[in-house]
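Every protein chain except one is present and positioned as in the full complex.
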Amino acid sequence: MQQEAMVRDDPPGKTTAQFRQGSALRQLWETNLEVFQRDKMALFGLCIFAVFALVALLAPILAPNDPLTPLKNANGDWIKDALPYWLAEPGEDEAEGYTNEFLLGTTNIGRDIFSQLIHGSRSALLVGFSAAAAVAVIGTVVGLLAGYYGGWVDTVLMRAADVAFGIPFIPFIIVIAAFFDPSIWNVVLAMAVLLWRDTGRVIRSQVLVIKEQAFVSAARVSGASNLRIIFVYIAPSILPLSFLYGSFAIAWAILTEASVSFLGFSDPNTISWGFMLQDAFLSLALTRGAFYWIIPPGLCIMLTVMAGFFIGRGYEEVLFPRLRRM
Amino acid sequence: MSILSIRDLKVDYATQEGTVQAVDGVSLDVDEGQQLGLIGESGCGKTTLLKAIVQVLPRNGRITAGKIMFNGIDMLQLSKTEMRQLRWREIATIPQASMDSLNPVQRVGSQLMKLLRVRGGYDKRAARRRAADLFDLVGLDTERLMHYPHEFSGGMKQRAVIAMALALEPSLLIADEPVTALDVIVQHQILEVLRELEQELNLTVMLITHDISVVAQVCDSVAVMYAGRIVEQAAAEPFFHAPAHPYSLGLQQAFPNLARPRDELVSIEGYPPDLREPPSGCRFAERCPFVQDSCHDIDPRLELVGDNRLAACLRSGEMETLRSQAEDPALWQQVEVAQEPILPPPKSPSITTRGDLGAPPLATASVETPPSPSQWGGVDDDILLEMRDVSKRFKIGGGLAGLLRGDHEQTVYAVNNISFTLRRGESLGLAGESGCGKSTTGKLLVKLLDASDGEILFDGADLAHLEQDDLLNFRRRSQLMFQNPFEALNPRFTLYRSLTEPLIIHGWKDEQQRLGRVIETLDRVNLRPAEVFLDKYPHQLSGGQLQRVVLARALVLHPDFLVADEPVSMLDVSVRAGILNTTRRLARELGLATVYISHDLSLLQYTCDRIAIMYLGEIVEIGPSSGVINNPQHPYTQALIAAVPVPDPTIENPPLRIQEGIPRPTEQFIGCPFAQRCPDVMEACLDIRPPAITDEYSHMAQCHLYGDHRDSPKLKRGAEVTSGNTR
Partner (left out) sequence: MNRGIAYYILGRFLQSVMVLWIIVTLLFLLFRLAPSNPLASYIDTTFTKEQEAALLARFGLDKPLGEQYIIYLFNLARFELGDTFSYSGKSVLDILSADLPNTIYLTLSSLLVAYAVGVLGGIAMAALRGSLFERVGTTFTLMTRAAPTFWVGMLLLSFFAFQWKLLPSAGIGPAVVRYRWETEWDKLMSPVFWRHMILPTFTLALYLHGLPLLLMRSNMLEVLDQDYVTMSRLAGYSEWRVMIHTAARNAMLPVLTALTLGIGYSIGGNVVIENVFSWPGLGRTLVRAVQQADYPLAQGAFFLIALIIVFMNFIADILYSLLDPRVGASAQAQVS
């Protein structure tokens, strides 16, 4: 590895030599760049994430009210079920003793829906990205080890994958939630424990293919060590695959978090889109046709999930050109 | 009367980098009962021509001009349905890679019957009968109708595809590379089937191939294609005895020929022109040793140059003289060619570099390097490498996981008790059908695999016990050159990175020294100017250039020992000779001990001092190349040599005395491993190990025919041979 470092630290004035190194990291960067240059939908997905990330970061500034505190009118009563101001009868709010500035109305106990929506992006992205990172990292490491070393390492890891494939995912999260305090991290934990299975298997089979390629044998014949072969020859080829599965995992994590919150296994003090929908469902927003309450959180979930899909498909098209749309 | 008549056909491919004129004004006639061989390098347009005829061009392909008449019908005017009706009933096509042309999840028989019923209008019973007849015709057991493609060997699949092609009695059969990628013995048998069918059924055949010896064996006339055009057309015999175009001359000289071994093969330097901007003059001018100034300006037309012969060359009048000069490989090396990577294409043909003549200057980049080996140069007479009773077994399945998966443990005996020695600077060839263990032996030699039994001594040290520094030192001294140049280099690395990796691993810390060594090595393998190649990625080079880079990587550490596993089997004939010549020259200059692994005996005869023939993991014969080739002792060697097609239509290969089909190497034999297929099998062969008989020229054959049991009663080929002699 020391030699590796030496290669990059070329003495000044040898720019041509530097140019020739074509380091693994730069290759990876170029692949990523290619994905977003080639596939406009992937770029669009990236933009969606960027916007939501910004919203999540600035949530306290952007949200007009605290998402959890029920709002009260001049009389000290809760402003229950206020319609969005663009739907409400003009003057009704003044009669009730408050100014209707609610973009999406209030809940049945007087919380500001729009503020909840903005704060909801925090848990969605937090869960999405940390679960995806966990899944991609564990899956990649497992796949690399199982594929490269084979033998009992492979046997143990792949049997573990079989077990993970046998455990029902959502029920598992529900059971986990029953034993630990409700928290969005349950979802991350459950995904990390179970969902590496797909990534791990795919990367393993890819490693098996690359390992047998002549250029890897050539490196071995030249005396390259196992670590050098894994990190210099194999890892750069499979990392885009990890990114692919990572982006899909973001999507699954956001969906899963929403489902689990909807089922009521989330922390009631953390606002998430799934929680908002559960709130709406339980307070019979459906029967009242309170679409201003139901539609926005669902749309936000759909948008972020699709962003993950778009990016994943972008990788797919670069990695598996056969599927490319013509 | 001509069945197929093509006039001025032009086919375009629209690509992102521009329009490629893949077929550019081809005119060709195929007469009834004629067997026409269409020869050319890859990329010359022969497969495109085929696709244009049956109109299955890919989406970006387009016929822009010309006419294709079939039995008086203008095929380009036919509607899609009419064209579809014509296919297979009139024109049957055996596509390239016909191994994969059978649906893997359907029984072969049902595929054949479906074809007969849907396309031929047979009823069920008649279709079944006809299918059985067809299998008979191509020499397949009718029981095989019930089998799936994966249960067929390569040769059997090829036979099945031929059966399908003949099913509807087409008036024209087009076969694209029908025997490429098959073992010699299988290849020989498929060609025999084709030849018999031609005679029996009076077939009209158009056979497309890069291999002129295949054409010599089964065709009565020849057309040579180059860069989208026909450059020569003639009857087979005059063509092979007196080619009338410089390109044909080169092709003929480039082929190693068992019957007429030569000191150095002709290599046609350079690459075919870029068909996006074809040159205005003769397309071969750039690579032609007989080029004149006028060749660059005047585009020669295909003209009658003799009795029923066509050629497109300005100097066809002087062909007699040219032919006699063409024998000399030095003439072909004088050609000035652009050594630029082919992609992106050179903007103008003027960027040429003078390829120098004779020996290359040693160490152009002069930095002599710290870990410089003393062995570089100078042939020593002592032994570098010794194999002592080496075996390699693989276990499939088994273990706890295997048990759970339902796999049973099985042993594959890939290499069985082989012994040989290799002196410094010596070259040894390993030959045999696929699956004979020659590649496994190659991997054992460079310690990509460890032997299960026996010792491999390299400079006296057993490879099995090498550790740390000794192992690293061995890795520096022994190298491997791979079959497929397109996979042998990391696609993500620049060539410089690929070539410098071994140096980094072996502790070359100084960037300038590494650069110097890399440039020196590239120069040695004739990639000049070396600097041009440093920043290129593998996909920017042609196969021939890539294989030179692979050679350079093998040599960059100045090893003592090189294993070349099928070094040219993936390359075009015209470049093969160049790679072989370079490898052979460098091995001699550098005193490199070399092991060549190849299925091609003529290639080994050309490159090797000694040849070993392997069968089912054992060496059945080993000796000096000339001895093994000209005086083969073992019946298996005799069969292998008899199966090699000769590029001369007047010499017909003798009929083969053995059948295709190597048994699975999962059995160990008490007697001779070859007994099951041997035409001379005797009683002793079944249960007594054949002795190794060596003559005074160290020519060894392991066979009872020459030992104490030579008088053992002969056996008829039959049931008693195939059973009983396994352990």
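Order of writing sets the labels: A and B. Residues in every chain begin at 1.
The rule is short, and it goes like this: contacts are C-beta pairs under 8 Å (C-beta built on N, C-alpha and C of every residue); 3 or more make two chains touch, one makes a residue touch a chain.
Predicted model, so just to flag it, every value in this text is computed and none were measured.
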Chains in view that touch the one left out, judged over the entire complex: A, B
Selected from B:L36, B:A52, B:L102 or B:C288 as touching the chain missing from the view: B:L102
Given B:L4, B:V20, B:L36 or B:V54, the one touching the chain that is not displayed: B:V54
Sole contact to the chain not displayed, among A:A88, A:A133, A:L189 or A:L263: A:L263
Absent chain, residues of subunit B that touch it: 54, 56, 84-89, 93, 95, 97-98, 100-105, 115, 118-119, 148, 150-151, 164, 396-397, 403-408, 410
Hidden partner chain, residues of subunit A it touches: 159, 162-163, 165-172, 174-175, 177-179, 251, 255, 258-259, 262-265, 274, 277, 280-281, 286-287, 289, 291, 294-295, 297-298, 301-303, 305-306, 309-310, 313, 322-323, 325-326
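As a convention for this text, only the chains that are shown with their structure count from here on.
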Centre-to-centre distance between subunit B and subunit A (centres being mean Cα positions), rounded to whole Å: 50
Footprint of subunit A on subunit B - complex, ascending: 399-401, 446, 448, 471-472, 475-476, 478-480, 482-484, 487-494, 496-498, 501-502, 504-507, 509, 511, 515, 534-535, 550, 553, 557
Of subunit A, residues touching subunit B in the complex: 3-4, 6-7, 10-11, 14, 17, 19-22, 24, 27, 155, 158-159, 213-215, 217-224, 228, 232-233, 236-237
